[in-house]
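For reference, the structure discussed in these notes is given below.
Omission of a single protein chain aside, the complex is shown with its protein chains in their original locations.
On to chain A.
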Amino acid sequence: MTTLAVVSAGLGRPSSTRLLADRLAESAARALGGDVAVETVELRDHAHAMVDATLTGFPSGGFRAAVQAVTGADGLIAVTPVFNGSYSGLFKTFFDAIERGDLEGRPVLLGATGGTARHSLAIDFALRPLFAYLRANAMPTGVFAASEDWGSGDTALPDRIARAGAELAAAIDGRPAAAKADPYDEPVPFEDLLTDR
């Protein structure tokens, strides 16, 4: 079974960010075919716990489960509204709770929403550097949806969603099942730590 994690940083209910996230998940699942489990994390549900984690250094309760769902999935879809020219603070706070290396090599599909298409480059100028730092494998196609896209008759948005979903599916298919060594299960033997000196 393939697992897809979806992170949506939308604040409204309903939220166009969530709308886009669901469409991207559907597109990727269709392209993957077979058995796909989608786990969606609405960051708003974890808002308090996320700030707590920033202060205490550990994610607690349901937020911990959400982080584990994201770091343990085969692929990730991350969608944020654009606020003041960048991803929202909530979105960044979530990814600040991700341990370095936990998304390494992971196929990630980036999405963003905004009032007008003038914000669309936030994906490439704000989200991409963040996921580059996390050493995730961001798909070449990012999907931006402006308000007007939801009422548009042309196929530009659906086409982008389909292309991006296909890219994510191909990256997941082409990626060997990640089995990162667990340092608590298999520690580096002390003799090696000592002779590295």
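Note that in this section a residue touches a chain if its C-beta (ideal position, glycine included) is under 8 Å from a C-beta of that chain, and two chains touch if they have at least 3 such contacts; residues count from 1.
One rule holds for everything that comes next: contacts and distances are computed from a predicted model.
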Protein name, per the UniProt record, of whichever chain is missing from view ("Nitrite reductase (NAD(P)H)", "C-type cytochrome biogenesis protein CcmI", "LLM class flavin-dependent oxidoreductase" or "Branched-chain amino acid ABC transporter permease"): "LLM class flavin-dependent oxidoreductase"
Residue in contact with the excluded chain [from A:D22, A:E39 or A:D52]: A:D52
Chain A residues touching the omitted chain (full complex): 51-52, 54-58, 60-61, 64, 183-185, 187-190, 193-194, 196-197
